[in-house]
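The complex appears here minus one protein chain, its other protein chains still in place.
After this line comes subunit A, so read on.
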Amino acid sequence: MNTTNAAISLRGLRKTYAGTPAVDGVDLDIDHGEVFALLGPNGAGKTTTVEILEGFRRRDGGEVSVLGTDPATADRTWQARIGIVLQNTGGHDELTVDEVIRHFAGYYPAARDADEVIHAVGLEDKRSTRVRHLSGGQRRRLDVALGILGRPELLFLDEPTTGFDPEARREFWDLIASLADDGTTILLTTHYLDEAEHLADRVGVIAGGRIVAVDAPARLGGREQDTAVVGWVDRGSRQEMATAEPARFIAGLSARFGGEVPGLTVSRPSLEDTYLRLIGASTRHDGPTEHLEHA
C-alpha cells in the first residue's frame, strides 16, 4: 500500500491511561476519498483513536499521519482542512441556527455558503430558531453543518445519527454519500451496523485496543464465505439447513417439491452477527454491546 497517499496512516499507535492500555498497537491506512467506519464496543479504544487523529489527545507511542501532518503538532491550516463532528456537544443556546453557522463560517479560509449548508442538513425551517429550541435531531444536524462548513478534505463523524428518526437517518446518509462523491474522506464511528454497511467502503473493528478486522462490509471476517442458511416451509413447519453449497441444496429442494419451494429464504450472517463474533472474545455478555439488539 502506498502510505504517502493515505489520508490517514497509523503505525503501532499506543495510548495508556493509568497503566491500562486503551489503544494497544493500532495499524491502519485510510485512503483519500474513502468512507471508513470504525466499529467497536464502548471502551474498545475507538474514541481514543479518533481523538488522537483529531488532535485532541496525545499518543504515547507510534506514528500518526493525518493529511500528511502529525496531529500533535498541527496548525490552523491543517485544522481548516478537517471537519469534526463530536458527540454530545451543546452550547450557543441563545443564538439562532443562522447566526451560529455564519459565525463558524468566519473561522475558515474558504467556507461553504451558509445557505447551502443549511439546506444540505435540512434546517431551512429552523434557521431563525434559537438553538435552545431545537430538538435533539435538529441539534445533531447543526453539529454536522458546522463540521462540513469549511469544505473539509477529511471529515470525522462520531456517532452522527444517534437520536435520528429513520427518515432523518436516510436523509443524513444521502448527505454523507454526496460528500463522499465530492471526494471527502470520511472516518465514521457508529453503533448502527446498517449505517456502516450502507455508508462505508471499508469497516474496521476495534476491540481491546486492537484492530481485529478490516475489510469491505460484505467481506468482513470472511462473511462472504460463511455457510449460508437455507430456510423453507415443509408441511406447515419452518425448516432450516446450514450449507456451504446453497445452490446445490436448493436445486435438490426444488426437485423434491416439483418446482417452487414454499417460503424459501437464503441468508448469510448479517454484519451484526459477524461483528458480534469478532468482538466476542474481548467483551463480556453484560458488557457495552447490550445496546445491540441481537436477534
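We take it that contacts are C-beta pairs under 8 Å (C-beta built on N, C-alpha and C of every residue); 3 or more make two chains touch, one makes a residue touch a chain; residues count from 1.
Please note the rule applied: contacts and distances are computed from a predicted model.
Student: Could you tell me which of "ABC transporter permease", "Ribosomal protein S27E", "Lipid carrier" or "Acetolactate synthase small subunit" is the UniProt name of the chain missing from the displayed complex?
Tutor: "ABC transporter permease"
Student: So which of A:Leu86, A:Leu134, A:Ile176 or A:Leu271 would be touching the chain we can't see?
Tutor: The one listed residue touching the chain not shown is A:Leu86.
Student: Consider the whole complex, including the chain that is not shown, and state which of A:Gly19, A:Gly136, A:Pro166 or A:Gly183 touches that chain.
Tutor: A:Gly183
Student: Mind listing the subunit A residues that contact the chain we can't see here?
Tutor: Counting over the whole complex, subunit A touches the hidden chain at residues 1-2, 5, 17, 31-34, 48, 51, 54-57, 76-77, 79-80, 82, 84, 86, 88-95, 99, 103-104, 106-110, 130, 146, 150, 153, 183.
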